[in-house]
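Note that one protein chain is taken out, while the other chains of the complex remain in position.
Note that the chains are named A, B, C, D and E in the order they appear, and that numbering of residues resets to 1 at the start of each chain.
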Amino acid sequence: MPAERSEPIYLFSDEQVAAKSAIARQFLETRTRLNTIVTDADNYLVKRFYNIDHNTYLEGEIPAKYKELMGLVVSAGLRCDDCINYHIIQSYRLGANRAEQEESLNVALVVGGSIVIPHLRRAYALLAELYS
Amino acid sequence: MPAERSEPIYLFSDEQVAAKSAIARQFLETRTRLNTIVTDADNYLVKRFYNIDHNTYLEGEIPAKYKELMGLVVSAGLRCDDCINYHIIQSYRLGANRAEQEESLNVALVVGGSIVIPHLRRAYALLAELYS
Amino acid sequence: MPAERSEPIYLFSDEQVAAKSAIARQFLETRTRLNTIVTDADNYLVKRFYNIDHNTYLEGEIPAKYKELMGLVVSAGLRCDDCINYHIIQSYRLGANRAEQEESLNVALVVGGSIVIPHLRRAYALLAELYS
Amino acid sequence: MPAERSEPIYLFSDEQVAAKSAIARQFLETRTRLNTIVTDADNYLVKRFYNIDHNTYLEGEIPAKYKELMGLVVSAGLRCDDCINYHIIQSYRLGANRAEQEESLNVALVVGGSIVIPHLRRAYALLAELYS
Amino acid sequence: MPAERSEPIYLFSDEQVAAKSAIARQFLETRTRLNTIVTDADNYLVKRFYNIDHNTYLEGEIPAKYKELMGLVVSAGLRCDDCINYHIIQSYRLGANRAEQEESLNVALVVGGSIVIPHLRRAYALLAELYS
Partner (left out) sequence: MPAERSEPIYLFSDEQVAAKSAIARQFLETRTRLNTIVTDADNYLVKRFYNIDHNTYLEGEIPAKYKELMGLVVSAGLRCDDCINYHIIQSYRLGANRAEQEESLNVALVVGGSIVIPHLRRAYALLAELYS
């Protein structure tokens, strides 16, 4: 099986996303600030894990857009708000439309149950800003 | 947003899958036997839940094949062997190739961590039979 | 088995709960604001899921009060603060006394372990306001 | 708040349950065999934990039957087959009827999502034997 | 097997930790405030659970420092920010150095996957303050 290997082409930069949505902006700023602390620590295994994580979502047999939407589904199923925000933004940057985001969240809702609903509500608030 | 609405077209029947893989056959037989018990109980809310569950994976903005692979990712992330088997089989029936199945499992592995590995091993045993 | 079917009779309205507890008020306001965003999106499967969710807690063989307390137990076991707040409020509105709420939380604590304790602390803060 | 304190009165013994259901019999035999190994180890904290666990389900403000059904809901929500079997049997021994068991499982299904379904199927197989 | 029994000797008090780290101070203040509410409720089973919880981390065959680091690993694996903060602080008070904290978090990261990363970021922010 060919390894995932090429970087996806983003339609929007993080800056454009942050300009469009206040929720996204706050999320990205906090994430950048905290990631700097992690980067400064320079932990070998963390860096390797981050590297694998990055490679998982490259273009492959499955287009990067769908991989990010998969990341959204499992993040919502595992109920991680930061991860949900991240994958909604990445999917948006790769051109996913709102209907695709909602259908992905529906898979998470049905698989994960009503315990997903509080996260779904917050996800819809981000979607409303991004797709306004 | 248009609701998910049309049934996907399967390339293979459950019988063909069962003929190809002993793991799939045992899974499908047990599932059918137990589902008969649930169906006999005729519980109103269970039937409604099953109906929503069915509709979640119909053709929509996202092709059914990718929805089943999303179901695979979240099932592996939540570590449910029966659900993993089910979505691998459904994805196979909808024409997913082995590389697509493996890339989906990679998302689950990286998101869910080494705790996913025992389920990954069993998933690969099923993949090996289906794609032999 | 007869389906769950009749609406429970609430002793208190959401407004009365919000007047009694600042924690409840903030929770209900945020929930209403975000639910409006979800409702505006008008997603077919989300609406159907919300409908099943509503029907699950109707009066049935098990009184609605105990069903809401069951919702509290599983919400605490799955560690969802919003869900805990919701079911504490619903149980309160249906006449559950404080001892019943605490005994329900005890089941969640013993089943779910010390990882539940941070949520238990916040739950007790809400209970203290509601039952003052 | 008064502490939980009195032992519930069971309508059926474990032996009667085992005579009625092959699934229950196998579960109870395995549980007894393994609990003997744990008891032989005589670990102080395990014994104390078992003691708290026992006291959680005593008669209190909430009748023991409903506490066992709560245990069922959270066990199904957390997807633990052994725990589901245990609480179905305990609820049955305390006089819960089949509709109460199913309504409890419905709470778990809606809260926990389709990932609960494989466990629901096995739970219904036990219910079918116990209430035949 | 000898039961866990002697209190560990802390190198730092909570006050010293709070003076060193703003994140720790805010966490400890909130925890103390909410624990007072729980203590006031005087729930018998909660008190017993707290007691077992306390005894689990005493000096035993495994030094208390490693037990607190174990608590950190499982807290991060189960993704509980309050629990992570608590065990980082306890490990720090027992003399764990930064490398030991990071290696413990690495176990949690690899076992629990990228879903742990948002918690890892916040943990590193606390570590940066404590070990500055």
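A few remarks follow.
Everything that follows uses one rule, which is that contacts are C-beta pairs under 8 Å (C-beta built on N, C-alpha and C of every residue); 3 or more make two chains touch, one makes a residue touch a chain.
Treat the numbers as computed from the prediction; the structure is a model and nothing was measured.
Of the residues in chain A, those that touch the hidden partner chain are 1, 3-4, 41-45, 48-49, 52, 55-56. By the touch rule set out above, chain D reaches the unshown chain at residues 31, 34-35, 37-38, 40-41, 43, 45-46, 49, 53, 75, 78, 80, 82-83.
With the whole complex as reference, residues 79, 102, 106, 109-110, 114-115, 117-118, 120-122, 124-125, 127-128 of chain B touch the missing chain.
The criterion applied here is as follows: only the chains that are shown with their structure count from here on.
When the interfaces B-E and A-B are ranked by C-beta pairs in contact, the top one is A-B. Note that among the pairs B-C, A-D or A-C, A-C reproduces the A-E interface, with over half of its contact pairs the same by residue number. With each centre defined as the average position of its C-alpha atoms, the distance from chain C to chain D rounds to 23 Å.
Note: centroid distance chain C to chain E, computed from Cα atoms, is 30 Å. Centre-to-centre spacing of chain D and chain E amounts to 32 Å, using the average Cα coordinate of each chain. Across the assembly, chain A contributes 53, 75, 77-78, 83, 102, 106, 109-112, 114-115 as residues in contact with two or more other chains.
Taken as a graph of touching chains, this assembly is fully connected, with contact between every pair of chains.
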